[in-house]
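Notes to accompany the following structure.
Omission of a single protein chain aside, the complex is shown with its protein chains in their original locations.
Moving on to chain A:
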Amino acid sequence: MVLKVFFPSCCATAESGLLIGRWIPEQNSAVVLAVVHFPFIPGQVKQYLSEVQRVTQVNMCVLGSWSNSKQEKEEVLDKFLEDLSTIFSHEPWIQLSKEGDSKFWSCCIFQKYPSSPKEHEFILVYYDQRKVMLSQLHPTDSLTTSADHKGNDASELGAVFDTVAKSKVLFMTDRYDDGPIKLTHWQSEGVEASIIVELMKQASVPVCVLLTFLLSLVSSVCKSRVLKFWPLSFIWSKLSTCEQLGHRLEHLQIISSNRKAQNQTQLMRKANIFVSLLIDVALGILLMSWLYRENRIGQLADTLIPVADHIAKELQDLLQWLMGVPAGLKMNRALDQVLGRFFLYHIHLWISYIHLMSPFIEMILWYVGLSACLGLTVALSILSDIIALLTFHIYCFYVYGARLYCLKIYGLSSLWRLFRGKKWNVLRQRVDSCSYDLDQLFIGTLLFTILLFLLPTTALYYLVFTLLRLLVVVVQGLIHLLVDLIDSLPLYSVILRLCRSYRLAASVKFRVLEQKPGKPLRLLMQINPLSYGSVVQTYRLTSYACYPKDSWSSLCKKLFVGELIYPWKHKEEKQD
């Protein structure tokens, strides 16, 4: 039978005494949490243990005895330690002893009713108590689904980590306390705490209350009926800035809520949101300080109108090219001129509106730039919105071209069916054969021919404007991707993994220490931290990213048929 004893490395130099901890019978292992020193009164020890057990829900008991003798073996102490086993009945009673400065300890057990006549083999596993207490084990997915309170029979290491983590109350008494029990554990030299952390904890309560109040005011204003009228609500839903502000508001609400985090995941989530907000605001203020220096806003406003003019001029050149002989293709002159003039007139209107607004641009930009102090993500969303507004005419042209092309394609397909003597049955949603009259066939063929020969012209206009629209969509998509990256990257977890890697444990690793034949096997248990990839994956904040909702094939099909495409549809993510 193999018996495993998990011994804290801080207790290796402790004076003789009793071992207290938890015995896990399913795995034949004992987790030692502390050493109780002489002199003690057994009744008081039992009472203390039952109190601690009640508070921590850990099944703590006296596991055995520990003797650290500086000289040779003392017979009297041995007998005394054996007698203790009758007072604190625990099956099996573990006796660990260390002689002098020897690294090799001896371990034996004392059983009243020996269960098996065979020799017991001992494995002594040393662990760093403080690191194991602070660490959180991230097992692979198959084990996370088991309930945490069921004793973790599925994972032995989980049980060990759980035991040490829950016994924080035991580690609060240090050796300077005047209690009846003297313990040795990792904090027995004195409880350490940081005054800054304590002050911040005290200060955070009123700050949270204030923040919650302000946020409730802001959200009540946002939800007021005034802003929900149809044109306004349509605009708010289209602007990505409003969405981003909404997300940040939600995040602030999560941080400033008064409830303490129930478990580690929630705590990490709150910390990640807090750090992400902080970095966002810091970057935003940096951007603002760069923008407002040396009158860059003025320069930006001055270049905006010429850029818009330049785009319009390029579009006009493009349309002139299309109205001529584009790429050597021969267009239908009449249709070409009609479409070309139609689009040129639109551009002319657009230019006039831009020129009307030009005196106010600088002032608008100045005030809008102030909102960068809310965060870099907000500034990027505003940039994306400005791009959308400036290229609105491209979007309009795309819609016109697409609708025209779509109508043409549907007309062509319907008349093609007529050509072959078939008809679309709307009731049955399938193609049926149909006999047409001669004049129906004649008109149908005529229309078909007209539409077919006008197809290249329309198709070319559609192609050109679709490409332009796709370009704008790709640029907007990149900006949104950057915003999403800043939003969802768990920076706190990554920094924790960098600086305090033992807090995020993937598993453990064992190192075999020097052995001596005849003595128990000595192993050192160290924490194996999570890799950066799994840290980011586990602690990612919910992303509101707009992923392409169509696969490539459906996108191509839609482009071919002429349906309007909105590739970056916002996913409605559920909060976890």
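One rule holds in what follows: a residue touches a chain if its C-beta (ideal position, glycine included) is under 8 Å from a C-beta of that chain, and two chains touch if they have at least 3 such contacts; residues count from 1.
In this text, contacts and distances are computed from a predicted model.
According to its UniProt record, the chain left out of view corresponds to "Phosphatidylinositol glycan anchor biosynthesis class H" among "Integrator complex subunit 13", "AP complex subunit sigma", "Phosphatidylinositol glycan anchor biosynthesis class H" or "glutathione transferase".
Of the options A:216, A:320 or A:515, the residue whose C-beta touches the omitted chain is A:515. Across the entire complex, the residue among A:123, A:239 or A:267 in touch with the chain not shown is A:123. Annotation for chain A: contacts to the undisplayed chain at residues 1-2, 4, 27-28, 115-116, 121, 123, 125, 142-143, 146, 153-157, 507-510, 512, 515, 521, 523, 528.
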